[in-house]
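Just one protein chain is left out here, and the rest sit where they should.
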Amino acid sequence: MVAVPSREIERTERLERDEEPRLRSTRGPRYDVAELGFRHYWYPALLSRHLGKKPQAIKMLGENLVFVRAHGQPYALFDRCAHRGMLLSEGSCLSEGTITCPYHGWSYDVTDGALVAALTDGPQSAVVGKGKAVRSYPVEERNGIIYCYMGDGNPPPLEEDVPEEVLSPDYTFEVVVSLWNSNWRAGIENGYDAAHAPYVHRNSLRWRTAMRMQPGWGGFVESMVEGKYLRQASRSDRGYEGDFPGVGHWPRHTRLRKAVARLGERRPRPQVQTNEFRLPCTIRNRYWYYSHVRWAVPVDANTSRTFQALVGPYDGARAKAFKLQYWLWHRWVFHMWFNGQDDSIIGKLDYSAPEQLFRPDSSIVGLRKYIEAHARTSDPVPGVPEPDYSGERYP
Amino acid sequence: MVAVPSREIERTERLERDEEPRLRSTRGPRYDVAELGFRHYWYPALLSRHLGKKPQAIKMLGENLVFVRAHGQPYALFDRCAHRGMLLSEGSCLSEGTITCPYHGWSYDVTDGALVAALTDGPQSAVVGKGKAVRSYPVEERNGIIYCYMGDGNPPPLEEDVPEEVLSPDYTFEVVVSLWNSNWRAGIENGYDAAHAPYVHRNSLRWRTAMRMQPGWGGFVESMVEGKYLRQASRSDRGYEGDFPGVGHWPRHTRLRKAVARLGERRPRPQVQTNEFRLPCTIRNRYWYYSHVRWAVPVDANTSRTFQALVGPYDGARAKAFKLQYWLWHRWVFHMWFNGQDDSIIGKLDYSAPEQLFRPDSSIVGLRKYIEAHARTSDPVPGVPEPDYSGERYP
Partner (left out) sequence: MVAVPSREIERTERLERDEEPRLRSTRGPRYDVAELGFRHYWYPALLSRHLGKKPQAIKMLGENLVFVRAHGQPYALFDRCAHRGMLLSEGSCLSEGTITCPYHGWSYDVTDGALVAALTDGPQSAVVGKGKAVRSYPVEERNGIIYCYMGDGNPPPLEEDVPEEVLSPDYTFEVVVSLWNSNWRAGIENGYDAAHAPYVHRNSLRWRTAMRMQPGWGGFVESMVEGKYLRQASRSDRGYEGDFPGVGHWPRHTRLRKAVARLGERRPRPQVQTNEFRLPCTIRNRYWYYSHVRWAVPVDANTSRTFQALVGPYDGARAKAFKLQYWLWHRWVFHMWFNGQDDSIIGKLDYSAPEQLFRPDSSIVGLRKYIEAHARTSDPVPGVPEPDYSGERYP
């Protein structure tokens, strides 16, 4: 991965030529209509600890699903009885491995959605074995997260779509799930956005932002494809403080903050941080000793289910220490406060408004171009690896 | 009325031949669009005890009506002042027999909706006697229920559309009115549905279901026309307990329940029960010593006003005993609990979902075919009796 000199963002140049800059968007046609997400991917659906003996209704990509656990395994069906349209998630599991509709007792095999019994028509019911089954969805459970393949045909291996560290037994992590009141695209664009952090998070107490002076700005961002990820590769013209016409000096650091930052900077800690995107809706940040993985799973046009995982390469006593640190600090300061600032702000965004992008939006433009070019349009063919685009540059 | 041997339901047979069974419906075209009910029928509107001196707003079949009482009689008008569109139900009855709009004092004769005065234009107002009246609706009050004819032209006698026992002075009954959160068709189909009871009501304490073993299933249901009613005539292949593939033994009666049922069955009570439908939206069940009449009156697309009446052929002391029994037991166990289970379950039904019917749905199919063939399309002609279709078989 080679750092590339900054260049003016194409969009900003166009602003000088055109009459109607507000009418343009850098969203490609496929991404523009993907209000409910891209199909043919594995998505996290719910946490293992949230699926017990009772069916759980989960809405994803605009579809209503019902999750059940049988013989220790999770399964997912379309949440509508084929008989009369009743919600299966209101039903119950009379025997392990089946789910029974609460209206007339139609009972489905949770593994494939086949109708195995219609209780109110007797054991010899002729409808069993005829007619269409309820749609079933491929499901896998790994390390406390239940994933569901939202697509047609045979799914690829889970590893194709999920960051390696959350699948590996060598890592430990903690997850929080919450509903965000915004379209999933606003959620991932915000995560990949190079520019909002110094402003939105300016008063966060998060350790790594409070203990060091953070840049107030940084201009053009170029991203490069690195395997499955689009990674921010370079960021030009960073600055820490400045005088702005009309606004004055900014950021306006308090003495306390400067003192804390000086203290933090005396500890020689490698300032490594990456910001990566992975299809379908995953943001990964890697830090010195842990990484943060966040999914913005589409629910409906105005809601996404956000999974935030803090992941570290630990086991044994170090894993326990990591978890303790998570519950004492990161959960509240990072997942709830810091990322709650994002939830709060993008809930006030009019995502369909005309846009006028600026230099740091090269990160957004790159992300949108990458998604437009790489999102799956049909079923992946199991066994045939996707081509390696590593080294492609965005925007 | 002759019992007829069971036969495979036509719909189930078709399931084997067709590619897309989920796209078909057994609703005929007239019934399919009757989201707001069928016009040209008498419907119960409200209870006598709910109509005092103040105007009452009642929405039926998608129309806003206002009911008022004058000289002891109930009347109904369209709930919109002809002047500027104000709700008349927000007005008041300045003199008995009129209703006055709260905005400018336009006053209507409640018997025919004619404008009799426009208070704010003086006693000589020229608008009186000109222009269109507010629409008035034929209304009748019998035995504590106020009925309204929701149609054009002259209405037929009330007896044409209302079960005889609730109109007769020789019967006593108690009624409860409640709003159900579902389309009226889901309400009456559920009432006529032969199959849901063993599953939905499996844990009801209702006397006649708890004190006897109830069949877990029963197959094909044929209905016959019996005067004004479509009556379930036969039900084949009943069964009480069985082993179902995938699900196991069902129903799973507790020992207590079996003991109670054995106790109940030692009392030789005739096991007479009928399940009948009558247009426009009436379900009648007749038992040994009383009957149950239920209307699902359309309010809007997602709401029906349910009238449940328990009716017995009693007077004097026996009527009092019947009412006491109702208030001590049936109201809570039957009307609230048992039928509340229906309200709760059909509120979760997607009535417009594609369907896949099974053998016991022959009751639903028969009901739909009967309604499609017999629902009034124009005004009944008073004095000309409707033809007698008795003996027709459904499905």
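Each chain carries a letter (A and B) given by its place in the written order, and its residues are counted from 1.
By definition in this document, contacts are C-beta pairs under 8 Å (C-beta built on N, C-alpha and C of every residue); 3 or more make two chains touch, one makes a residue touch a chain.
In this text the structure is predicted, and so the values were computed from the model without any measurement.
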item	value
Candidates B:119, B:210, B:261 or B:319 - the one touching the absent chain	B:119
Contact residue for the chain not shown (choose from A:36, A:177 or A:200)	A:200
Options B:47, B:87, B:260 or B:353, residue touching the unrepresented chain	B:87
Residues belonging to chain B that touch the chain removed from view	80, 82-87, 90, 94-95, 97-98, 100, 102-107, 109, 116-123, 125-128, 130-132
Positions on chain A contacted by the hidden chain, ascending	8, 12, 15-16, 21-22, 195-196, 198-200, 216-219, 237, 239, 242-248, 250, 345, 348-360
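Everything below uses one rule, namely that only the chains that are shown with their structure count from here on.
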item	value
Cα-centroid distance, chain A relative to chain B, in whole angstrom	49
